[in-house]
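After this line comes chain A, so read on.
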Amino acid sequence: GGGGGAPAADAGQPVSGGSLIWGVETEPITFNPHQYAQAKARLLVGNTFEGLLTHDAEGGYTPRLATGYEVSADGKSYTFHLRGGVVFSDGTGFDAAAVKANADQLRAPGYAPAVAAVQLRNLSGVETPDPATVVYRLTRPDVLLLDFLASPQGAIVSPKSLREAPDLKAGGPALAGTGPFVLDRYSAGQEVHFTRNPRYWGERPAYLEQVTYRFLKESSVRVGALTSGQVQVIEGVPATDQALITADPRLRFTRALNSGSAYAYYLNVSHAPFDDVRVRKAFRDAVDVDTVLNAVYRGTATRAWSVLSPSGPFYDKSIEGGYGNDPVGANRLLDEAGWSTRDAEGFRTRDGKRLTVRLVQSAPFVRDRRDVLAQTVQAAVKRSAGIDLQVSLVDQGTATKALEDGAYEVFDNSRADTDAGAALNLLLHSQGAINRTGHRDRSLDRLLDQGQATGDAARRSAAYRQVQRKVVADDALVLPLYAPADQLAASRSVGGLGFEPTAGVPDRAYGVWVAR
Partner candidate 1 sequence: MMRLPGPGVAASAAFLAVAVLAAARPSWLAADPLAADPLHVLEAPGAAHWFGTDQLGRDVFDRVVHGARHSLAIGLAATLIAVTAGVTLGVLAGLAHRYADEALTRGFDALSAFPLLLLALLFITIAGPGTAGLVGAIGIATLPHYARVVRAQTFVVRRAGYVTGAVAYGGTRLRLVARHVLPNVLGPVPVLAMIGLGEAVLAAAGLSFLGMGPQPPSPEWGAMLADGRNYLRIAWWASILPGVVVTLTVVSLTVVGRHLQHRFEGRDPR
Partner candidate 2 sequence: MSTLIRVEDLHVAFAAGRDRVEAVRGVGFTVAAGECVAIVGESGSGKSVTARTLVGLAGPGAEVRAATFEVNGRDARRYADRDWRRLRGGFAGLVLQDALVSLDPLRTVGAEIGEALLAHRRADTPERLLAEVHVPEPGRRARQYPHQLSGGLRQRALIASAIAARPPLLIADEPTTALDVTVQAQILALLAERRAAGEALLLISHDLAVVSRLADRVLVMKDGVIVESGPARELLAAARHPYTRKLVAAASLDRRAGPPVRDEVVLSAAGLRKDYGRHTAVGDVSFDVRRGEVLGVVGESGSGKSTVAHLILGLTTPTAGRVTLEGEPWSGVPERRRRPRRRRLQLISQDPLSSFDPRWTVRRIVGEALPRGDSPLPLLERVGLGAAVLDRYPRQLSGGQRQRVAIARALAPRPALIVCDEPVSALDVSVQAQILDLLADIRTTDGTALLFISHDLGVVHHLADRLLVMRDGRVVEQGPVDEVYARPRHEYTRELLAAVPTLEVSP
């Protein structure tokens, strides 16, 4: 298990036994790893389920349920050697047939359409030459298969529970995995409880005997629960409370940047006014991102300069400081673009039409006070450039409708994919499933395809650097705002807490202990 954080002095040396209560922000929609869709649920899935691979700290892969793998020369077949002596918590054994059963299940109609259509798009079949070997055959080279196998969706579920679980898609106690803990109790809306898996295949079983995750949606409640000692660990500490926690001698605070893409505004180029690159640049440069972040996050946020999170291996540092916060330039660009008149409220107009751009946020998916952030940006672009940014916070149906109808000019998003390439593919590729910019650019597609076709880190990096420069600096397709981060706050008696190295989200509880 990839326990990241160094053991804290306060908690002393690891001890086995005891139990921990942990306040988490998000209640998972499902406990079935194949259906995983919420980054915030990752720490729960990892307790029970494991994939063939996992990420290492350098952005590469290390074996988990596999002992190793080979890639064929044409990049179209991947052979995995499986670990022996691993059993699922329901007592059935882990072998090649189980791996194949999972792959088949994932591609069964109606089971996991998003996985089948995106991550396994290029998979033609899985073969099991012997019980300890699995071969994945692809229709074309796709290194992202490895990322998939290290992701929660790629986790291996006991074939027995795939066949027998009553609410397979919802997961829960009926679903067995190979992880260090067993999910044995789930009270919806309240908490989920895990007990140690005594037959875990690793060098040792987990330290903790039991761990409970309580769903505390309100940040103030979460922090209150920690400070009043009702939970020992919380994740998702709002900016406003971070000072309070760091000042408390009984508590410890850590944070890590997430992998994947930064939180950014993607501009819709398919119609006016953002079909004009000058207006896009003006919008981008009208915002003093640092000041805005400071106001909203009180100095706790990490500014993003690129579409990718600075924590990842493909991040292009050279982009930093190269653009932005230039109200004078922004106003000049807008004048040039014909938005030179102003109306009574001080907004720019052209031909009597106000320079209005719309941002539609879907309420259920707003986190990190992104609604507040939007309001601050709104105020900033109004003040410095006379742009009318209209923000609406709506339900999912309305948001989807607005996106389908193209009734938006700004689309906000961040993705926590472990392989940043996956995020870029989805967001920027012409065929990307969540490409909302309406941008269709052959050269950009080519760069993205290059990045996905090879496993060579240097070549991928080069391709993705070009992508970042193009969409942020040159085309002003994206206004990056901040790098999403996860925070952990815990009582000092808790040791071994950390983040997953690549994903940057809180790690599973395998390496965690509580001092006596």
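We adopt the following convention: contacts are C-beta pairs under 8 Å (C-beta built on N, C-alpha and C of every residue); 3 or more make two chains touch, one makes a residue touch a chain; residues count from 1.
On the choice of candidates, all candidates are chains of the complex that A comes from, given by their letters.
Everything numeric in this text was worked out from a predicted model, so none of it was measured.
Undergrad: In the complex, what candidate makes contact with chain A, out of 1 or 2?
TA: My answer, from the options 1 or 2, is 1.
Undergrad: Any idea which chain A residues touch candidate 1 in the complex?
TA: Interface residues on the chain A side: 219-220, 223, 238, 240-241, 244, 291-292, 294-296, 298, 363, 369, 371-372, 374-376, 378-379, 391-395, 397-398.
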